[in-house]
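Have a look at the structure below, then the notes.
The complex appears here minus one protein chain, its other protein chains still in place.
Note that the chains take the letters A, B and C in the order they are written out, and that residue 1 is the start of every chain.
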Amino acid sequence: MRFQVLISGKTHELELTQAQDAWDCSVDGHSVVIDVREVSPGVLSILRDGKSYLVRQGPNQTITVGEHSYEVSIADPRSWRSRQLTSGSTAGPQRLKASMPGKVVRILTTQGAQVKAGQGIVVIEAMKMQNELRSPRDGKISSILVQEGKAVIAGEVVAVVE
Amino acid sequence: MRFQVLISGKTHELELTQAQDAWDCSVDGHSVVIDVREVSPGVLSILRDGKSYLVRQGPNQTITVGEHSYEVSIADPRSWRSRQLTSGSTAGPQRLKASMPGKVVRILTTQGAQVKAGQGIVVIEAMKMQNELRSPRDGKISSILVQEGKAVIAGEVVAVVE
Amino acid sequence: MKMFQKILVANRGEIAVRVIRACHELGIAAVAVFSEVDRAALHVQRADEAYPIGPAPAAESYLNIERILDAAKKSGADAIHPGYGFLSENPNFARACAKAGFKFIGPPPSAMEAMGSKTRARQNMEQAGVPFVPGTAKGLRSAEEAEQLATKLGFPVMLKAAAGGGGKGMRLIDKAAELPSAFEAARSEASRAFGDDEVYLEKAIVNPRHIEMQVLADQHGNTVYLGERDCSIQRRHQKVVEEAPSPAVSPEMRRRMGEIAVRAAQAVGYTNAGTIEFLADEDGNFYFLEMNTRLQVEHPVTELITGLDLVQLQIRIAAGQPLPFRQEDIHLRGHAIECRVYAEDPENNYFPSPGQITSLTEPSGPGIRLDSGIYPGWNVPVDYDPLLAKLIGYAASREQAVGRLRRALDEYYVGGIKTNLPLFRHVFEDADFLAGKANTGFLSRFASRPQPAPPRREEEIAVIGAGIFQALTGGATSSKNSDEPHSGPSAWKQSAREEALS
Partner (left out) sequence: MKMFQKILVANRGEIAVRVIRACHELGIAAVAVFSEVDRAALHVQRADEAYPIGPAPAAESYLNIERILDAAKKSGADAIHPGYGFLSENPNFARACAKAGFKFIGPPPSAMEAMGSKTRARQNMEQAGVPFVPGTAKGLRSAEEAEQLATKLGFPVMLKAAAGGGGKGMRLIDKAAELPSAFEAARSEASRAFGDDEVYLEKAIVNPRHIEMQVLADQHGNTVYLGERDCSIQRRHQKVVEEAPSPAVSPEMRRRMGEIAVRAAQAVGYTNAGTIEFLADEDGNFYFLEMNTRLQVEHPVTELITGLDLVQLQIRIAAGQPLPFRQEDIHLRGHAIECRVYAEDPENNYFPSPGQITSLTEPSGPGIRLDSGIYPGWNVPVDYDPLLAKLIGYAASREQAVGRLRRALDEYYVGGIKTNLPLFRHVFEDADFLAGKANTGFLSRFASRPQPAPPRREEEIAVIGAGIFQALTGGATSSKNSDEPHSGPSAWKQSAREEALS
């Protein structure tokens, strides 16, 4: 199996071959000898040159090695190319998104209003903390997509500034 | 759903109807009002008249309520009748079974030998303890089904006395 | 008075579990209450009985006196433990409990009231000879008056809003020339924030430490102190790391502080467990801040160095038993440090991170205590404060306690949501912290220092691990949505100081 793995801003070529209990493995062309055991679902014990690593799989492509967590994107080469094309569209209307799950406690402006960069648009509350979402730029509020009292999830678009 | 549940030597008639998050429930004809939540896989939190019970499902039909464990047999009425017929055949050859998993460390007799009730037949070792399996009666060893050094599982037949 | 048979715990999360444990250890049945989102919570599982008290918002459940008393009646409990936060410092709740026939496990309502209002507390405490930060408690009429007073107190000084809280209307002033404009600015800020432009002046405490003294008083006139806790490591006025004893407190200072705390408690007829919070300067002077008339979140560090169980003692005191020891029987041994584990994302401005815990490995072993309110599968609700658990390390010395916490943090894994566990690893490697020099400014200065990068070899293991997980789960391709820019800048503020944990 071949993968491209994106981690800390760099892409690595990974090749894996399962041979009985062991994995033959190469990273960016150099061979890595490891002994792997899945000790519980989502937890690997990996030995490499005697060093013992506990590797955990979290949600959202998080991989934890010992105490360090990494966000990892993984793809096989076919799908890789297409995904790279989709990134980084910063032009056009700016969508204001909730930074974390919570409830909308206040809406500080109205649809159609002119706003300045940094001006508060929506206040979200979670776990007794309030988070004010501010406009990323000067512009006009083209739509507000939430109501006061509504629950939002992280990343949900709450308003659009154009 | 209707079940017959055998516990502590007694059989109970259980009727369950799932209604949204709640279960309507009757045991031996009397209705029981409970609030049930599966808090993790194999773990139920049951509230009954305010009392809080944590109910866990173990392997081998073990159900644990709080600190007490019960061995439970459960069946729907169709299969129940047939199973009751199979129990309790004590006549004929006696099969000597391993009481727990382990390794055969010694065989104390040979096939065809005459043995007395209580005479040691096979010694099994597990976790640094040795267990001597003894003949349940006077008779002849008609077969020995294990070799020294062999691993056995709990309940495995190691010899037959007739 | 007879020991209680059944206690209702009017709280949730780790502290509800903590109180239930104390009940069980004393052979007392424990009753939980829960809101709609807490049906599957750990405290419900651990209690002998559990009753629903309403919808998720605290105002409709954990702050609803009537519903809690209804549950107490249904269960036949004879006492109520309020935990911390929620109704724990509400004298009306204490009175309502008494009226409904339930013993409230805490101080008398009169003592709660005497300490609950800033002005009444100051009056009572000044009479008892408790030291305050030098300054005026009453409003200043002009910048000139402020300047006269500041010269008398000595710079730096602090301007504060009389109606204030949360830093609004506060100004630190280093020299006289800054006073006139600062005076006007503070007044207008106070006016905008609180509708009241009264400001007053205090001597500024430079690099203060937050040090608090635990007291315990029975109903027979015995009051003792159990040593101090150093709670200087805070973020947004929320305590993050606490320890006992304080590296900045000498035995002589402890004795003085303890005796003053006992006097303060006695002055308001205090019984049960309580805490006097002080601000301490670098010269060992300390000044009264406030009294918390309840159990503190950080009570475990005191338990570990004294060998006592504060919750069991709270219950015994409420049942009318005398304290089983006197001041001279209390010996501090060793050092304890607590980490408050919050559901928050250290890589994203410490935003709250509620959600489901998909995987959990908890530390244990020598010198490690974990007071936790979570379990694998638990869905941490968005509705309450983000405290998940308290990890406490105890050992013969401070250095050894830090060593134990370091290895416990290596063992600790919470999957599915973000937590501030990585922060503690950095704190326990920080030279200032290790030297015992952390004051209340520590975390804000700390955040700006560069954190060590993870080792290269681990990154390669992460790459390999990611591939193996992919292969094991059938090689399905998945990708992270990173095609959208982040939302605009955002700012945080703390809500509802009444419910803040301290």
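One rule holds in what follows: a contact is a pair of C-beta atoms (placed from the backbone, for glycine too) under 8 Å apart; a residue touches a chain by one contact, two chains touch by 3 or more.
What you see is a predicted model, and the numbers here were worked out from it, not measured in a lab.
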Next on the checklist: In the complete complex, the non-displayed chain touches which residues of chain B?
Outcome noted: 1, 3, 5, 7-8, 12, 14, 16, 18, 23, 25, 27, 32, 34, 36, 38, 42-44, 46, 48, 51, 53, 55-61, 63-76, 79, 83, 86-90, 94-103, 117-118, 120, 125-137, 151, 155
Checklist entry - Footprint of the hidden chain on chain A, which residues? => result 35, 37, 39-41, 45, 47, 50-52, 54
Checklist outcome for this item: Those residues of chain C that touch the unshown chain are 17-18, 21-22, 24-27, 46, 300, 303, 307-309, 311-312, 331, 333-334, 361-362, 364-372, 375, 395-396, 400, 403-404, 406-407, 410-411
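FYI, only the chains that are shown with their structure count from here on.
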Checklist entry - By CA centroid distance, what chain is farthest from chain C? => result B
Checklist entry - Which pair, A-C or B-C, has more C-beta contacts? => result A-C
Checklist entry - For chain A and chain B, what's the span in angstrom between their mean Cα positions? => result 48
Checklist outcome for this item: Distance between the CA centroids of chain A and chain C (whole Å) is 32
Next on the checklist: By the touch rule stated above, which residues of chain C touch at least two different other chains?
Outcome noted: none
Checklist entry - Of all residues in chain A, which are in touch with two or more distinct other chains? => result none
